[in-house]
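Left out: one protein chain. Kept in place: all the others.
Lettered A, B, C and D in written order, each chain numbered from 1.
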């Protein structure tokens, strides 16, 4: 398959124009239905009571934190291997979104932890590894912005994204490898979900909704970044063109 | 290989000609660690509980301070061009620079760490394991730090950026090292933690040369 | 005077040219401070006892990291010659560089320190005093650090003095600051400690410009 | 020593900071040849030399050694290239002799040409002086002495006479002539007159070339 075909800026623009309305509509629909189901329709938990509703925000946010990071690492690999500008732009565009999802996961987890575990924050393996993920996102953004030359920033942060990818399995399996306060996976399991359908469906709707939201935000940011780059190149060309001797 | 050894020898010699740089880092280590008795109060049992953590965190931060200029100095005086255009693999040369940094910074830290541990009333059972964790863990610190140093070459605010990159990568090393010493003090076996620590350093060793070389090639463009 | 303001403006512009740089140094502070719980263990009561120490050590470290290159960078690119041959007093220009460093490093740290203190469970009674100690103490840190930075530029003469004199000079600042916050938490008056802290910063202010100018003139020879 | 060799560029273009510095550049130098790069400040001489050294990749086109793209075998190209850029790459604390012997070892060669290298640039009496005590021209001479301390067929020199006195410039010219006699190739950027038999001059930044 020839990826470069999609990767040229003009093809990307056409492709994204086609995807955009569907993704935006889908996101609105999924998030609307999911939130309605989650907050009003689905039953309160027999152990956790109403506070279980945080789950519908928290769990998909946690999935997205990891999913976006995986995309970031892929974009990083593409940046380094094919040196494609679109991969650079994509990484730059996705990082703040991923950081926001990670922050959402941390914040809702922390809110949930108070009633459940009696503490806002605990230095437990799952929580700590997500905090590290957040820090890696911050480092990625700082590094990406730390150079005058956008390409240099993109390549440097791509290396960091790849190195930081080891954190993903640690987050995913921390609950299995160590004794954690945090509960182990019940949806994303090899032997099928162990959760009641009345909770599963709204959760999955939220998951799809978040994913589409991510697609929408990423497309918008990539477009903006492409325009900014073109402007920057024009300005620089005007400034530095020295008359030939 | 010879090129790498020559580079190690040169960097060690350079550090030796400016012994005050090593002295500064060691002084920082001792002073930072000896500050904590003031903050915590002199009760030995509380001090003992935090001793390992303090030794390790200050060691990490001291290591970080010395990494700041590892590659930046080479860029500024033009030496990086010579390293990148040398016929030896850049991966090997970058690794050699990290090895030299480890010899000149981490090794002295390891040597004086028992003194700092004594100041902080580390229980006697913990010393051997503390030294072991330092020996096994500091190579990982230096290697991850080397990645950060290579990535932040020519960056604005290089020092703080370096810390931002390196600290999250090195947190696992810190956690396992502290867990190992804790286990030893509690009379348990520190072995599983030590294995994980060694594993992290080996992991760092497998990726760091490539990550550093890739970043340095970009920096030389 | 105008020359000094121009220098402050230039250095602040160099450091803050892009807003993400402030974010970088703040993130560094937060990450460095949150390293300690990894090492010390998460028990809130122990964290609370070391919280002030951690905030202050991290502030010292951030200060040291940014001071490291304060004058060295000027020497390496030749700017020091222009500063020394400018018709403004060198004492004033050296002071201006320290002021700029304080604005770009210490000030953001002070602003964000309450957040770090919260992460570390600092008792509520300590916040106001912590901020006061930072406001009164960090100028002293920057000034003593500036002396060290100027001395270490002149590697031949007294680089080792940096380790032997300047770092110990900053220890009293740390001790009084921590003592002041401890007193406030214990319900005692932090005033005597705060006076001592202010006294140290004033002392630093009276000697640092001359010490820095003297070493810089030597470095420019 | 080196035998027949050729170094050429085909349709070469250079992009820096998103701007085209030069394009459609062509040249060819054969064993024993000297290529002098000329052009106004900012014309791209240094960029071209860094490209020849493999430090930056061409935006378009290729550089060929004996007909093979240098990007195909970067290791071999690095082994045959000696680059002396604008900066001297000296460590203030190391002595002149230490710099040269480190450089030889770095390039995988025996440190047996140090004495010859010192002699070629009249540095013998500074051999044990740390670089921080050297004057500007003396520093530049140390940088150039590296070329002799670790021989390589292709010399890339960026304004090598900057800061040199007349005597040192003559010594450089002697070194270049000797290198060319053994079949070596020299590419040098300069704003000055550069003595060299049948040198090829490539002027960057002229309308035709751009």
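The working rule: contacts are C-beta pairs under 8 Å (C-beta built on N, C-alpha and C of every residue); 3 or more make two chains touch, one makes a residue touch a chain.
These numbers come from a predicted model, not from an experiment.
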| item | value |
| --- | --- |
| Which residue of D:71, D:110, D:133 or D:178 touches the chain not shown here | D:133 |
| For chain C, residues in touch with the removed chain | 2-3, 5-7, 9-10, 13-14, 17, 77-79, 81-89, 220-221 |
| Absent-chain interface as seen on chain D, which is shown | 16-17, 39-42, 46, 86, 133-138, 141, 158-159, 162-169, 191-192 |
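One rule holds for everything that comes next: only the chains that are shown with their structure count from here on.
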| item | value |
| --- | --- |
| Central chain of the complex, centres being mean CA coordinates | B |
| Maximum inter-chain contact count - chain pair | B-C |
| Interface hub residues of chain C, defined as touching at least two other chains | 18, 24, 27, 31, 38, 41, 155 |
| Residue list for chain A, restricted to those that touch at least two other chains | 128, 135, 138-139, 142, 146 |
